[in-house]
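All protein chains but one are shown at their positions in the complex.
Up next is chain A:
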Amino acid sequence: MEKVMSNKIVIALYVLPSLLLLLTVIYVPIVLTAYYGLNQWNGIGSMTFVGLDNYQRLFTDTAFWQSAWHSLLLALFSGVSLIGYLVIAMILSGKIKGANLLRKIYLIPMLLSSVAIAQLWLKIYHPTNGVLNSLLTSVGVHNPPEWLANPSLVLPALFIPIIWQYAGFYILIYYAGLKNIPETLVEAARIDGASAWQIATRIKLPLLREVINVTIILSIVGSLKYFDLIYVMTDGGPNGASEVMASYMYHQAFRSFDFGYGSATAFALLFICLVATWLIRKATASSDTIQYS
């Protein structure tokens, strides 16, 4: 038994192909990104080593910090909206008829491609023929705004479809977590005379802590690296008003052909995501683990 299950050749055959793929497609590129960031390079010609110049430039580049600020705003916005999803999942996990159908409906936008969602919302926001402004005009608004062309409206206008896309995902995660809580615990509390509010805050929330931590990380890190919808809908415009870190990196590398600076930005993005994960883990780490199964 021991001998069969520790057959070196079989282990190598089973593990090495995937491991090599992981290393060459994910880990080697990360090291290269950090290295490219130390060079001046247009992507095709030869590289010139410039040391920390690109990273220094990053620190004084107001356009980059503006994009980082926008990413942070998105992260805060999605973080706060998690509270709403939690409330909805709590309601849904109660004795509600049709809960199954509802959570499936909520999930539908998440299954669609970002391009389809982006194109759909571009049409919704269309200044003259979009469904939003048509409705506004029909209730008597005379000059409805051009949502995506207005620098002060463009960010909120982009956040709404992003929220729309992911709402069902987080509701589903919370719902699954709530369904994992043994019914007996809730039942016992109820017999002891706990109110529904007490059951929700004293029993369900603490037991859901791990799940909540995971969703906070997913939503904040997901927001920091968010790209697709913004790239398709506004491409960072008008005039940088909706640029986020990932789109800024993409523009530097693949449009300005400044691969060195783009790499420095990409590395900063990775660094910020990892630091954010670490900070959230630290902030939410619990000294006492709750066990209920």
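The rule we apply is simple: contacts are C-beta pairs under 8 Å (C-beta built on N, C-alpha and C of every residue); 3 or more make two chains touch, one makes a residue touch a chain; residues count from 1.
The rule is simple: contacts and distances are computed from a predicted model.
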Worksheet item: For the complex's missing chain, which UniProt name, "ABC transporter permease", "Cysteine-rich domain-containing protein", "K+/H+ antiporter subunit F" or "Fumarate reductase iron-sulfur subunit"?
Response: "ABC transporter permease"
Worksheet, complete the sentence: Answer key for A:L76, A:I105, A:V141 or A:A188 versus the chain not shown reads A:I105
Worksheet item: In the full complex, which of A:A75, A:I88, A:L158 or A:A241 touches the chain missing from this view?
Response: A:I88
Fill in: Given A:V80, A:L135 or A:L279, the one touching the chain that is not displayed
A:L135
Discussion item. In the complete complex, the non-displayed chain touches which residues of chain A?
Written reply: 1-2, 4-8, 10-11, 13-15, 17-19, 21-30, 32-33, 36, 43, 87-88, 90-96, 102-109, 111-116, 119-121, 123-124, 129, 131, 134-135, 138, 164, 167-169, 172-173, 175-177, 180, 190, 195-197, 199-200, 211, 214-215, 218, 221, 225, 227-228, 232, 246, 249-250, 253-254, 259, 262-263, 266-267, 269-270, 273-274, 277
